[in-house]
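Heads up, one of the protein chains got dropped from this complex, but the rest are sitting where they should.
After this line comes chain A, so read on.
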Amino acid sequence: MSRPAHRRPEYHKINKDLFVLTYGALVAQLCKDYEKDEDVNKYLDKMGYGIGTRLVEDFLARSCVRRCHSYSEITDIIAQVAFKMYLGITPSVTCNNSSRTEFSLILDKNPLVEFVEELPAGRSSLCYCNLLCGIIRGALEMIHLAADVTFLQDRLKGDRVTEIGITFLRKLDEKKYRRKK
């Protein structure tokens, strides 16, 4: 049997980099294929959606999330459990409206952009991490929650922070979200 990777710290790092580097190569390839930033953004979102619909099963199987009674609990779980599990970071959560359907995830650190200093020339509207929005949207849809997910602020575009906005579109139906063992 092979040695576990974590015994050698430098290889642990290689594994962490693999996803980030592959993502970078993907964005570079899409920039070659599409001239317009909106098209690249749309494609990243679409791919993220596809990933999200499958990732949610992996997530539910590996975490023991309790039954949620509100959008705010769900957003907390996305930030504190899902982001932690997959990317090793915990964005902070804020609620943006009184009816508690609009939330923001503020990313202080963002592993996806570890090797990106700035957006490529002529790509000022590129949402480099748009895959994340698609993933969240796809995952939520698989648990019967429709939401709009977009970047509200982006450090790569010169904003102070990176902020993902989640807007839940329908009234939460309690029966549809069951606790997974």
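Quick note on the criterion: a contact is a pair of C-beta atoms (placed from the backbone, for glycine too) under 8 Å apart; a residue touches a chain by one contact, two chains touch by 3 or more; residues count from 1.
As a working rule, contacts and distances are computed from a predicted model.
J.: Assuming one chain is omitted from the figure, identify its UniProt name from "Sorting nexin-30", "SSX family member 2 interacting protein", "Trafficking protein particle complex subunit 6A" or "Probable glutathione S-transferase GSTU1".
T.: "Trafficking protein particle complex subunit 6A"
J.: Just name the one of A:Cys64, A:Met85 or A:Ala146 that touches the chain not displayed here.
T.: Touches the omitted chain: A:Met85.
J.: Which of A:Asn15, A:Ser70 or A:Ser92 touches the chain that is not shown?
T.: Result: among the candidates, A:Asn15 touches the missing chain.
J.: Go through chain A and note every residue touching the omitted chain.
T.: With respect to the unshown chain, the touching residues of chain A are 2-5, 8, 10-23, 25-26, 28-29, 33, 43, 46-47, 50-51, 54-55, 58, 85-88, 111, 131.
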